[in-house]
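Below is one structure, written out as structure tokens; the observations come after it.
Yeah, one chain of the complex is gone here, protein chain that is, but the others are all in their spots.
Then we have subunit A:
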Amino acid sequence: MRVFHRFSTAHDDLIHDVSYDFYGKRLATCSSDQKIKVWDQNDNQKWELSAEWKAHSGSVWKLAWAHPEYGQVIASCSFDRTVCIWEESEDEKGQKKWQLKAHLVDSRDSVTDIKFAPKSFGLRLATCSSDGYIRIYEAMDIMNLSQWTIVEEFESQKGTNNCISWNPSSYDKPMIAVGSNEPYIKIWEYSETGRKWVQIDSLTAYPIGSTILSGNLNSSNLNSGMGGMSVNNVNNISGGSFGLNSGNSIGNGNIGSLNSISGNSLMSGANSSINVSSGNNSIYSNNFDSSADGGNRAIHDVCWAPNMGRSYHLIATASKDHKVRIWKLCSDKSKMELREVMRKDDHKSEVWRVEWNITGTILASSGDDGNVCLWKCNMNGEWKLFSLISGEESTEDKYDR
């Protein structure tokens, strides 16, 4: 990769998000200076500021473009606990102007992420907030964007929710992945029968290095499969003291199976004894400490890959423990299985963003080190670092494969 364009956005404070529109011809940026700026690419391929306005009375965390079928619409969320819907329209003089269409004020804490649903589900917006709630809004009349109804509201995680991502496939049930200060993502889906969002409770997560037994892996056959080894089956009710349980299983030097039952999520993993004894590949890293800010494995960002016809889903997470992870979500009738297929710490610092390309073949991640890493699956199905774009002011990349 090489730098193509480089320009200053001239925001007055830290920038929190940048987003291409559907066609990749416009960019929107948002910043702590409470402004949103929209940039258009002109005929000479130069990026020009097309609009800027004060959007919120707090830092603007995230932006989302609606599908262009619904017009030029941006949603923004902010520290001021509100979500704003902006629409570009022309006045009588033909001047384009971004207008505030709706102000969604339901959240009781900072709104940390917003995402529009796949087009086919209508003009829907999922928001996640530090008050622990996921709220889904819908514009019932797409011609009148000032009317938004809250169609769903459910508590995903006590405390803060950091990030949210829709399953981008229009042909599945509506699903969203939510990342919080807990070390795993939660996946919610809309249940037609219950007419509400339910957390997939049959979800089992297998971290990398876990021994996969043949056949269907469930708790009982895990135990039997491990033969004479003693199996630690720790049920962690609070979900808050992961480090302790993890340490416990490592201390015993045995196969650990961790079940965290907080709410109704189930996360269990099995480690081979080799991995456990080496300690590096244990399910939860040892450097877990209980700081007041929540787990050190807090998930900063989650991104659901465009499906592009695959039989499974890929979900990437960026987390505080310096790791970029890719999870493979396989569904088998009633059972869902979340398998970690990549875990990398090349950023050597907190990772803050993960983003899939349009075809879901390359994952980009960025972190506090200022670098952008690109990850790609090779012929053997292994995810590898494919390019590292240095944040330094050098024109040459460190390497480019």
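The working rule: a contact is a pair of C-beta atoms (placed from the backbone, for glycine too) under 8 Å apart; a residue touches a chain by one contact, two chains touch by 3 or more; residues count from 1.
Note that contacts and distances are computed from a predicted model.
Considering the UniProt annotation of the chain absent from this complex, which name among "GATOR complex protein WDR24", "DNA repair protein RAD51 homolog 4", "Ras-related protein Rab-17" or "NADH-ubiquinone oxidoreductase chain 1" applies?
"GATOR complex protein WDR24"
Sort through A:Gln99, A:Asn144 or A:Ser170 and give me the one touching the missing partner chain.
Once the missing chain is taken into account, the touching residue is A:Ser170.
Which residues does subunit A use to touch the chain missing from this display?
1-11, 13-20, 22-25, 27, 29, 31-34, 39, 47, 57-59, 61, 79-81, 162, 169-172, 292-293, 300-301, 306-311, 350, 352-362, 364-368, 370-372, 377, 389, 391, 400
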